[in-house]
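Here the complex is missing one protein chain, while the rest keep their positions.
Should a chain be cited, it is by its letter among A, B and C, assigned in written order, with residues numbered from 1 in that chain.
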Amino acid sequence: MAENGAKRIRLGMVGGGSGAFIGYVHRIAARIDGDYDLVAGALSSNPDTARESGRNLGFADDRIYTSYEEMAVKEAARPDGIQAVSIVTPNHVHFGPAKAFLEAGIHVICDKPLTSTLEDARALRDVKPKNGAKFLLTHNYTGYPLIRQARDLVASGALGTLRVVQAEYVQDWLTVAADPGNKQASWRTDPKRSGAGGAIGDIGTHAYNLLRFVTGLKTQAVSADLTAFVPGREVDDNVHILLRFEGGAKGMLWASQVAVGNENGLKLRVYGDKGGIEWRQENPNEMWFSEFGKPKQLLTRGGAISAPPAASMNVRIPGGHPEGYLEAFATLYSQFAQVIRGDGAAVEGLLPNLADGIEGIEFIMASVASSQNDGKWTKFSEV
Amino acid sequence: MAENGAKRIRLGMVGGGSGAFIGYVHRIAARIDGDYDLVAGALSSNPDTARESGRNLGFADDRIYTSYEEMAVKEAARPDGIQAVSIVTPNHVHFGPAKAFLEAGIHVICDKPLTSTLEDARALRDVKPKNGAKFLLTHNYTGYPLIRQARDLVASGALGTLRVVQAEYVQDWLTVAADPGNKQASWRTDPKRSGAGGAIGDIGTHAYNLLRFVTGLKTQAVSADLTAFVPGREVDDNVHILLRFEGGAKGMLWASQVAVGNENGLKLRVYGDKGGIEWRQENPNEMWFSEFGKPKQLLTRGGAISAPPAASMNVRIPGGHPEGYLEAFATLYSQFAQVIRGDGAAVEGLLPNLADGIEGIEFIMASVASSQNDGKWTKFSEV
Amino acid sequence: MAENGAKRIRLGMVGGGSGAFIGYVHRIAARIDGDYDLVAGALSSNPDTARESGRNLGFADDRIYTSYEEMAVKEAARPDGIQAVSIVTPNHVHFGPAKAFLEAGIHVICDKPLTSTLEDARALRDVKPKNGAKFLLTHNYTGYPLIRQARDLVASGALGTLRVVQAEYVQDWLTVAADPGNKQASWRTDPKRSGAGGAIGDIGTHAYNLLRFVTGLKTQAVSADLTAFVPGREVDDNVHILLRFEGGAKGMLWASQVAVGNENGLKLRVYGDKGGIEWRQENPNEMWFSEFGKPKQLLTRGGAISAPPAASMNVRIPGGHPEGYLEAFATLYSQFAQVIRGDGAAVEGLLPNLADGIEGIEFIMASVASSQNDGKWTKFSEV
Partner (left out) sequence: MAENGAKRIRLGMVGGGSGAFIGYVHRIAARIDGDYDLVAGALSSNPDTARESGRNLGFADDRIYTSYEEMAVKEAARPDGIQAVSIVTPNHVHFGPAKAFLEAGIHVICDKPLTSTLEDARALRDVKPKNGAKFLLTHNYTGYPLIRQARDLVASGALGTLRVVQAEYVQDWLTVAADPGNKQASWRTDPKRSGAGGAIGDIGTHAYNLLRFVTGLKTQAVSADLTAFVPGREVDDNVHILLRFEGGAKGMLWASQVAVGNENGLKLRVYGDKGGIEWRQENPNEMWFSEFGKPKQLLTRGGAISAPPAASMNVRIPGGHPEGYLEAFATLYSQFAQVIRGDGAAVEGLLPNLADGIEGIEFIMASVASSQNDGKWTKFSEV
């Protein structure tokens, strides 16, 4: 990634006070390539937490907020106000800040899923961003170099006509009922804050977005069987979905938070009539590429294949020097900085946007509806 | 495995003439532990092939047959006649020989799937074996030591209450239309000879049998989406199935013959509320075993865990000295020899039998029916 | 492997009575391809063990011996006498039987290492086999299909001029002092029975033979550091060796019986100026093949590369159906049967022979001498 220390973008953050997981991740991602200065935030609605967290990050006191509405107004009015904001609140508090900052002319970087309801998601489509403010949805797994290369391989025809897609995202951290004191677990298993889905929204949408990003296939319908295995849990913790794509390809998607022995097992396998690829996130610097009738090849990030531009664009260090989750996340931040600077033509199509976010919510809602309908094949247009 | 060279069983074979794949595999399996002498056969209905193949194997000329009916009658009448027979013909020629030999009082070892129609499968149930002749269905993957250990782990409660089962069996050898001269491919893609299913019968039944063997879960219903991707193919070559088990566990099963880069990718993953196991056939000497909240353990065949009896019973050589497909197959032969000698109490429950064969055909037929019904959840009792 | 049931060879065995490990392995290896009938043996010098073991294997009582000398004389005199014999005794009882049977005109299959002393090894060179009796040393790891393919790749120039060889064979079963009742451990750690070396003789010779088999490089000298880590152990249990080959290539060899966590970790890596290969015995159906500047390829036994004849000759079942240790062992038996039948032209150069056995003992003795000399580079001609 090119360094642009002289053109750093002033960044704010909503959510992410001390103890929050994803806000911390966003901050590292914003720092890695040196494209942002984090200078303001409504890190918490609790004034003490907001102040302590903000001071620890070096914010001036007058840029420590407890309300995103106030923050949007005041920052938009400052000559040195933030140019972009990261929204890292629970799902049901995405819509409000996203709308407020876009309408204030401040670029928005929003965690996924887009919103907690389909109404909110579709309503965001109608927001009029001031001054062309842009929107980035952090489906961070799309930032992995080999995922970019996978997308390029598909687009190049190296796999031929696609036939079968297998996606899975499995964890085990919710195998037992979550300790009520576990902040991460509590809102993710509360339908009011996470939305209608549990595992399907939290991780299923990542798997779905990833397969869409790599394959470009358009979903025709889904047939789902969602389960809440843990007694008392109000949202699904295991998701079995069959997919049909336009043009005839078929898919399976498994998401689970109760698969003992799995930490963060996101995996994608795609097969066409000429070749196949297999990638798993836990060792993201390797990808299998098979051409029919030839030995399998192990592609490595930054390795020996003549990588197409999109893949190589986001490799920082040579093959064998593993990059990880944070670098992939940082790539979205860094390439969004290019977009903000008006230099993002080469990458804009690669960055997850509002339409991806809306489709993610449609995917959740169609799956939930199908599952409630005994697996009836359901189109997104039906929800 | 104990050696019993002094008590070898006289064996015959139906099918398996020169050029046949599975007959050759059965012969090696019969030889490995030294429990059988192969002395007779109707290896082919072509007299020249039958004679040449039989002589090559050292059969006396009067024990080389071209008709299984004749073979059953004559061998049953000889004082040195065969005590058991292996049936290794295409699926639609399983029923006839199985019935003939059982009624002649000769033990039957039959390749899978049991038959090419559900009618035939159920009719076999009504055959009266003479002299207590026994039946073995060679779902050979159940012979792997770690699969036996997986079954023991489940039965012991080490995984807790089962929740999720993921089974897959994927290959790529039928990615393109088969060469008409390919004997293996031609009958396996001909619905008249293989039965109603393609991939589902050839390999899907193995995956299904394996998950049933390991988990003991009873199937409540299936929802299937079967596809024939290769233009002109009359049977499915890719199978997506959702499963519901009695008691609430859920499953997914993927079988494919068009997943480029996969040779013989049979894989089983089982998760309960306490633990999980993961095993893949292509490196069958290792199995992951996870207990919730602890590091994953790599169990090895013959390795350091205190193996329950059923698993250790069929380990020939120490950990680190890999056993493979042929040894697992041989275990079925060797343990069936124990049964034949009247010494099989410890193993009989482990050997796939007629009931397993019938359930395999029901699984095929229910899946085909579900797929034709747009994925309707279908019980085996409905077909 | 071709089946030749009609031309089975009558086989005897010296050593291998009940409880012995390697005799059992030899018997399975002899059975797999159906080339031998085991009909006689001096399985033990203890008459009871000899009789019980022989009867269990179905030997006639008059072919159960307690002395290999008597067995050689009597079997040579019978019209139906054995044509070949397997010697599976401890190392110090290889020389006597090998000499006796060769001089009786009976083909010899001998376990490794060849003898327990260099004198014995070199003396065997001067034995005059009667009737052209042949000799096979069971360096069984050379029978793995991918090892044959590795040898072919090197010979074909695919790796270019060889530079670096890394061989290792590591286990952990002797990490603690062996239980005196452990038959395997007791003779292997007794210098009188195993010879001057411990780990170096038992497993180091396998690693050495394997690298010689694959690379064809000739050893110029060795520098060794041998250690006996377990208190009281009289032979080495860990071996560090540097190698120099004629022509300039260099090597390292590590053998250990005290490397906790390793079961039977034989591994070979070879690098030339054009390419490299990496193979490990515990998953022997895969081998990495790298060409400089290209992605690594995963070759599979029986897989998609156009395998040269030597490799494909000993593949029984298709890629993805794992073959293991016993099949590799069986390949030596089966191909030696070809040699015995006078049909072995294509394979004779592939089978480990007396010269390999003598070089193995020279390797042990030169390494021991070097280690005693503070790592002085030592040639085989100096011992």
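We take it that a residue touches a chain if its C-beta (ideal position, glycine included) is under 8 Å from a C-beta of that chain, and two chains touch if they have at least 3 such contacts.
Remember, predicted model here, so these are calculated numbers, not experimental data.
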item	value
Contact with the hidden chain (one of B:S86, B:T300 or B:T378)	B:T300
Touching the absent chain when the full complex is considered, from C:E119, C:D273 or C:E348	C:D273
From A:E119, A:E246, A:E282 or A:D374, residue that would touch the chain that is not displayed	A:E282
Those residues of chain B which, in the complete complex, touch the missing chain	289, 293-300, 303-305
Chain A, residues in touch with the chain not shown (by the definition above)	3-8, 21, 24-25, 27-28, 31-34, 38, 55-58, 171, 262-265, 281-285, 300, 303, 316-327
Positions on chain C contacted by the hidden chain, ascending	159, 163-164, 166, 172, 175-176, 223, 225, 227, 229, 238, 240, 242, 244, 248, 250-252, 254, 256, 258-262, 269, 271-276, 278, 288, 290-292, 296, 374-375, 377
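The working rule: only the chains that are shown with their structure count from here on.
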item	value
Centre-to-centre distance between chain B and chain A (centres being mean Cα positions), rounded to whole Å	43
Residue list for chain B, restricted to those that touch at least two other chains	262
